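Every protein chain of the complex appears in place save one, which is left out.
Chains here go by letter, A, B and C, matching the order in which they are written, and residues are numbered from 1 within each.
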Amino acid sequence: MKYEITVNGTMRLVEVEATREGSFRVAFDGVTHVVDLTRPTPEAFQMLIDGASWEAGAVSEEGGWMVDVMGFTTSVEVVDPRRKALKMAAGTHGGTVSTQMPGRVVRILVQPGEIVKKGQPLLVVEAMKMENEMKTPMDGTVAAILVTEGQTVETGAKLVRIE
Amino acid sequence: MKYEITVNGTMRLVEVEATREGSFRVAFDGVTHVVDLTRPTPEAFQMLIDGASWEAGAVSEEGGWMVDVMGFTTSVEVVDPRRKALKMAAGTHGGTVSTQMPGRVVRILVQPGEIVKKGQPLLVVEAMKMENEMKTPMDGTVAAILVTEGQTVETGAKLVRIE
Amino acid sequence: MRSPPFRKVLVANRGEIAVRVIRACHELGVRTVAVYSDVDRHALHVRNAGEAYNIGPAPSAESYLRGDVILEVARRSGAEAIHPGYGFLSENAAFAQAVLDAGLVWIGPPPSAIESMGSKTGARQRMIAAGVPVVPGTAEAIASEEEALTIAKRFGFPVMLKAAAGGGGKGMRRVDHEADFAAAWRSTRSEAAKSFKDDAVYLEKFVENPKHVEIQVLADAHGHTVHLFERDCSVQRRNQKVVEETPCPVLPEATRQAMAKVAVQAAEAVNYVGAGTIEFLFSQASGEFYFLEMNTRLQVEHPITEMVTGIDLARAQLRIAAGEPLWFTQAEVRQNGHAVECRVYAEDPANNFAPAPGKISGLREPGGPWVRVDSGVYAGYEVPIHYDPMVAKLICWGADREEALSRCIRALREYRVRGIRTSIPFFTELLRDPEFVAGTYSTGFLSPERLERLAEGARHDDIAIIAAALAQLERDTKPARAQHAEVPETAWKRSGRPGGAL
Partner (left out) sequence: MRSPPFRKVLVANRGEIAVRVIRACHELGVRTVAVYSDVDRHALHVRNAGEAYNIGPAPSAESYLRGDVILEVARRSGAEAIHPGYGFLSENAAFAQAVLDAGLVWIGPPPSAIESMGSKTGARQRMIAAGVPVVPGTAEAIASEEEALTIAKRFGFPVMLKAAAGGGGKGMRRVDHEADFAAAWRSTRSEAAKSFKDDAVYLEKFVENPKHVEIQVLADAHGHTVHLFERDCSVQRRNQKVVEETPCPVLPEATRQAMAKVAVQAAEAVNYVGAGTIEFLFSQASGEFYFLEMNTRLQVEHPITEMVTGIDLARAQLRIAAGEPLWFTQAEVRQNGHAVECRVYAEDPANNFAPAPGKISGLREPGGPWVRVDSGVYAGYEVPIHYDPMVAKLICWGADREEALSRCIRALREYRVRGIRTSIPFFTELLRDPEFVAGTYSTGFLSPERLERLAEGARHDDIAIIAAALAQLERDTKPARAQHAEVPETAWKRSGRPGGAL
C-alpha cells in the first residue's frame, strides 16, 4: 500500500506491506525498514524497527492519526493517493473552523458577512482557566457563526464557517 | 429485581432497584443500602454506599461475577429466582470438571468407568512451575476424560465428565 | 501503633493534592471525607476517599469555593478537621475562621497569619519590621526627579520605575544607568498619566536574572519553628512553576543558612503554625536575596523537600494540627541527595502550550527506584475543562543531582499519557538543556525561543510516520471495522486549534 503521509508540514510518500503475520516493510525517504509489530493494548503499536524497540500510540482522528512517541504527540495526516482524486473533486474553496479542545465560548470577535484575513482571531474559547483565540487559517468571508457566547463546546465542534 | 446471591458458601436474597440515574437501593440481611454508582472504567463499580466510597471490579464469569474489593477477589454466584425453575429442570445429576486456571495437563489419575469419591484428585495441571490437583466435587463415575497428558489447556477448558 | 491525630478529616480540594492528603490521612489511620463537583463524581480523589459528598456544579465558585456547603458536609459527615490543600479556600482567612467558629480544626496556620501574609504590601511592612530583607523600593510615590535619583543611586542601578496606579507588568520601565534616568523618569510619568490618569511613580531596585528560591518551614503550636531547606523554582512559564529542584544547584552554603534563618524569623513574626513557604528572589550576581511573599499552605512542589529530608509534610500537617509538638529538632533535619519535580500539564507543547483537556485513553506511569508519581488521573479519565491543567507530578530522587536528573529523564521516557497532549516530552528536552544542567538558570530561562526549541526537540517524526502507516494499513486491510468518515474539511479542522501554525 502507498500513502502520502504528512507530519510537521512535510509530506512523504510511504510504502508499507505485510511480509508475514506481524512483520512489515515500511519504505520512505529512500530507506526500507523491517518492522515487527505487536499490539499490547488497543491503542499501542509496539514495534521492533530494524531490531530497535519503539512504541507509539495511535488514536484515530480526522484525516489520519494522533500519534505519540516518547510522550510527544503529533497529528499525522494519511492520504491514500488512489482516493485522492475523489477528495480533490469534493474539496471546497472554504471551510469550517472547529475546535480540537473542549471549552466554553467566552467571546465572539467577528460578525456574519465580515471579511477576515488569515490568522485573524474569530472567537475566544476558555478551557482550564485560560483563554484561547481561534483563528482563521485563510482569507475569506464569515459565512456563519455556529456557536453562541457562553456555550460549552466539545472537541471537534464547528465554530465558524468561512467562504 | 430480586436475586439469590451466593458468596463464600452463604446464599442471600438481595433486592436491588434503580431509584434514579446512577442511584440504587440494595437490600439484604434486613438492611437497605442507598448506593450512588459510577463507572470510571468498564470493569470498575465506584459506589458511594450510604456515603462511604467503595470500589469493586466485576468481571463476568459463568454463573455470576468475579468481584474484587480492596484487592480481594471472590466468585459471586447470582441466580434470578424467576429463571431458577427453568434451570432446575435443565440440571443434571452429573457434571463436567473444568479448570479456571490455564496450564498443562501433566498427569491423569483416573480412568473412564472408574468410581470416584468427592474430593478425589482426577488429574494434575501444571502452571507457573507448580503442580495443582484437580478434584471431583462429588461422588460418581468417570464418564469421559476430555484431555490428554501434555496438553495445554486454557481457563474454562473441560477436563473430566462425571456421572 | 500511634493513635490517629483525628478520627475523620474532610479534604476540601480535588485532583492530585486531594489524593495526596487522603493518602496521608489513611496512613495515619484517619478516615477521610471527599467533596466533589458535578463533573468530579469519577475523579480519583473520590475513588480513593473513605466517603464522598457532592457540593455543587462544575464551576469552582459554585462548588470548591463554597465554604458554607463544605462546612455543612463536615457537620453531616462528622469530620473533626478540614484540610484545604492548595488553591481554592486554602489561603482564605475568613473560611479558616469559619472552620474554627464551627468548632472544627483548621489544618493550616491561624487565620491571623493568613491575613498578615495575604496582602503584599502589608506583608512587606511586617517583614521589614521583622528584619527580613525585601527588594529595596519606595512603595510610595516620589515627589521629584531629584529625590528619585538620590534614591536610585542609594539602591544602585539598575532600578525599576513603576506607575503607582499600574500593575500586571504594565507601566514599568527599567533604568540601567544614571545617564538615562532623567529621560526615563519623564516618560514613565507621562505614560502613567496617559494610561492610568495618575502620574504618580515609585521606584524599586531591579534584581537582575534572579532565581526564585523558597524555604519550607514547619512550626508547631508550641513555639517551635524549623526550616526544611530550600527549593529552586526558577523554571517558570507565564509566572507558573514548571520544574523545581532541591537543593538549589548554585546557592552558597552560607546564603542557604542565612536564607533559612530569615525564613524562620519571618514565620515566627506572624506566629505561624503548620507548613508554610517563604519565597525569595536570589540574585546570582550579587549573592543578595529578598523576601517576595509567604505561601500559608502546602505547596505544589512540597514532595521534593520530602524526598531529601525524609519528612512527610502532609502527615506533619495533620499531627501539628492535632497539637503534637515537633518530633525532631532543626539539627536532625538533613538534606540527603537531590530531588526534581516536573509538573505534568494537560497542554500541547507543540502548539504554544494550549490547554488540552480530554479523555485519557491510555496511561502508563513510570515506576522503579526513587520515582514518585503524585497523580490526579487514571486511564479512562476525562480531564475536565473547568480546573487547573496540572494532571500529575513526577518527582525523582537521586544520590546527587546528576543521578536525579538522569532518573527523571528515564522516567519521563517511560511515561505514557495517551488521548491528550501533555508537557511530558518537553521536560525530557528541558532537563538536558545546557543552561538547566549548569544550574545557573534564572526566572527568565523559559524564553519563547527556548520553549519552541525544546518542544521541537522532542519530535520523533520518523517513528510517528511508521506507526501511522501501520495503523492505516491495519484499518484499510480490516474492512469490517467501523471506519471514521473522512470529511473534506480535514485541514481546516486541524488548523482551527488555537494558535495553529497553518
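Going forward, contacts are C-beta pairs under 8 Å (C-beta built on N, C-alpha and C of every residue); 3 or more make two chains touch, one makes a residue touch a chain.
These figures come from a predicted structure and were not determined experimentally.
Q: So there's a chain missing from this view; which of the remaining chains does it actually touch?
A: Listed by label, the shown chains it touches are A, B, C.
Q: Can you tell me which of C:198, C:288 or C:403 touches the chain that was removed from the display?
A: Going through C:198, C:288 or C:403 one by one, C:403 is the residue touching the chain not shown.
Q: Taking the full complex into account, find the residue in C:379, C:417, C:454 or C:471 that is in contact with the omitted chain.
A: Result: among the candidates, C:379 touches the missing chain.
Q: Can you name the residues of chain A that touch the chain not displayed here?
A: On the side of chain A, residues 22, 36, 38, 40-42, 46, 48, 51-53, 55 touch the unshown chain.
Q: In the full complex, which bits of chain B touch the chain not displayed? Write them out.
A: Residues of chain B in touch with the missing chain: 1, 3, 5, 7-10, 12, 14, 16, 18, 24, 26, 28, 33, 35, 37, 41, 43-45, 47, 49, 54-60, 62-65, 67-78, 80, 87, 90-92, 95-104, 125, 127-130, 132-135, 137, 152, 155-156, 159.
Q: At which residues does chain C meet the chain that is not included here?
A: Touch set of chain C with respect to the missing chain: 1-2, 19-20, 23, 26-29, 48, 303, 306, 310-312, 314-315, 336-337, 364-365, 367-375, 378-379, 399, 402-403, 406-407, 409-410, 413-414, 437.
Here, only the chains that are shown with their structure count from here on.
Q: Over the chains that touch one another, what is the least number of steps taking chain B to chain C?
A: 1
Q: Using mean CA coordinates as chain centres, what's the gap between chain A and chain B in Å?
A: The computed centroid separation for chain A versus chain B comes out at 46 Å.
Q: Just how far, in Å, is the C-alpha centre of chain C from the one of chain A?
A: Comparing mean C-alpha positions, chain C is 32 Å from chain A.
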